[in-house]
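One protein chain is absent from this view; the other protein chains keep their places.
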Amino acid sequence: MKRFQSLLQILIAVGIGLFLQVLINNGMINPYYAHVMTNMCIFITAAVSLNLINGICGQFSLGHAGFMAVGGYTAAIITKNTSLFVPAMISGQPRFFLATLIGGIVAAFIGLLVGLPSLRLRGDYLAITTLGFGEIIRILLLNWQFVGGASGYFGLKKYTNFTWAYILAIITIVIIRNFIQSSHGRACISIREDEIAAETMGVPTTRYKVIAFVIAAFFAGTAGSMMGHVNRMVSPASFTFMLSIEILLMVVLGGLGSISGSVGAAIFLTFANEALRRFRAFRMILYSLMMIVIMIFRPKGLLGTKEISLHDINKTMTGILTKFKRPVKKDNPVETSE
Amino acid sequence: MPVLETTNLCIRFGGLTAVSDFNICLEDGELVGLIGPNGAGKTTVFNLLTGVYEPTEGAISFCNEALCSAGKALQPYRITMKGMARTFQNIRLFKELSVIDNVKIAYHQNVKYGLLPAFLHAGPYAAEEKEIEKKAIDFLEIFNLHGKKDEQAKNLPYGEQRRLEIARALATNPKLLLLDEPAAGMNPQETSQLMELIRFIRDKFKLTILLIEHDMALVMGVCERIYVLDYGKIIAHGSPAEIRCDPKVIEAYLGEAV
Partner (left out) sequence: MTITQQVIQQLINGISLGSVYALIALGYTMVYGIIRLINFAHGEVFMIGAFVGYFAITVLGLPFIAAIIIAMVFCAILGMIVERLAYKPLRKAHRVAALMTAVGVSMFFQNAAIALKWIGASPKGFPRVIEVQRYHIMENVSITSDRLLTMGVALLLMFLLQFIVHKTLMGKAMRAVSLDKDTAQLMGINVDKTISFTFALGSALAAAAGVLFALNYGVVVYQMGLLPGLKAFVSAVLGGIGIIPGAMLGGMLIGIVEVSVSAAGYSMVRDAVAFTILILVLLVRPAGLFGKNVREKV
């Protein structure tokens, strides 16, 4: 039953993707919206992966843009220099695919380097190391002439299309959701709930924090590659702290620990970004106020840890249908006194 | 063969010596109490045994294995995996998680499948998760909590939260169980139920139990031996009857003899 349900979910996801792609190909969705939707999928990837650290594991990372930059630049170097890292005979889309994968792996490796010292400790050090890391990456890129320094690394081919971004988003969602529903994922959640208790239950807390951090860095790296190859350039200015904040807001808005929440918030905010494109400073003021207000009134994020699944939708629908027909039968709570 | 043996355990926080010259020896299957006035260092002892604190001096040996030597203690999770489990004075459940997930986390140490099966829900994932689910449900049944398996832990009544915490600790399959004030906040009736439960656990799971408690009825009722701690040192040790009339114990609890 469970297997069937997850299969069904994947089929539906594939169906939606195909449907949208067909609409794009037919011109029913114009290139501008196709572009926005591609960005949306990239943001979904970024937000869901950040949620793994901040929402599921209860840690606090501010460096997602930094990992996206690492992945983006790595992939850009590979697709632009046919002689580097990947044999020259692999070209075009397959090369882009491999470049994205390598971008993710390099980001994951950097994630390991940053995470290991800071996640060993209890406390808020991760926040500051990741914030510092994001800035340092940006400064190093500004000074690295090989990739164009401050003006950015230009002339990438536009390999990213809606299909790539969509597939990546789906893979990210499925893998992270599966992870959460595994024993390893439960270990991560237990760290969020009570780190000391988790450790006395036999959970190697540092190891799991690092694992979650590295997984998230990997997906951030792949998202960075997608972003670079849709904008046809990577530049230090496209991976600033503000980008980290925007992704963080998606996680907060959707609920810390809720994957479906992050997806919804990423969709909402991508379109909101487009609508507010002309009012940049105003938009960020609005976002920062949103973040403060949500945290004060709903510290677990707007949706909390709740997930919206097909099952819920199904249940609500049948619930609405049956509500009027017969009274809902209530289960007797089992007596548990000794 | 002793299950737990400490030699000259000592911990100092800055200038304050919280516990010193702490020697204790637990034989297999014993039910031992650790009592003492507030601030005597009882919970510190638990934290030393479970690796939350590193001792300044001394050694801990658990089933003939050294848990710490030369000031280097094993990490708490390793100690748990070696077979020592504990509860906390101020209940530390995973509050937002369901009752059954609280227990499932205790089984984490036995999980054999790696990250890849977890990502893909493939290979050994399904079989092992099913096994964990079944074990957890069986376990909750023993503690009469299976009816509430899907409730959030924080929504359980206080007594059941205590019981769940004990169940969760036992699910790690320990040889030694440390209970930190299990009767705190319970009324006399709940306490007597708890006494039953503690004896039941000892017999059913065939393990050794060390418990900290202020409730003298409970300590005197279930413990076979008692250690008394005051100002971080053991001041008395013996059967409940001996402890009850030990002048040093009376002095520690009531102050200077009048």
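What to note about this one:
In this document, chain identifiers A and B correspond to the written order of the chains, with residue numbering beginning at 1 in each.
Just so it is clear, contacts are C-beta pairs under 8 Å (C-beta built on N, C-alpha and C of every residue); 3 or more make two chains touch, one makes a residue touch a chain.
Bear in mind the structure is a predicted one, so any value in this text is a computation, not a measurement.
Considering the whole complex, the residue from A:90, A:127 or A:171 that touches the absent chain is A:127. Of the candidate positions A:13, A:245, A:276 or A:302, contact with the hidden chain is made by A:245. Checked against the full complex, the one of A:45, A:79, A:100 or A:118 touching the unshown chain is A:118.
Along chain A, the points of touch with the absent chain fall at residues 54, 58-60, 62, 114, 117-118, 120-122, 124-125, 127-129, 131-133, 135-136, 139-140, 143, 196, 241-242, 245, 248, 252, 256, 281-282, 284-285, 287-292, 295-296, 299-300.
Keep this in mind: only the chains that are shown with their structure count from here on.
For chain B in complex with chain A, the touching residues are 50, 52, 75-77, 80-81, 85-86, 88, 92-97, 101, 104-109, 111, 113, 115, 117-121, 125-126, 128-129, 132, 144-148, 160, 168-169, 172, 193, 196-197. Of all the residues in chain A, the ones that touch chain B in their complex are 3, 6, 175, 178-179, 181-187, 189-190, 193-194, 196-205, 211, 305, 333-338.
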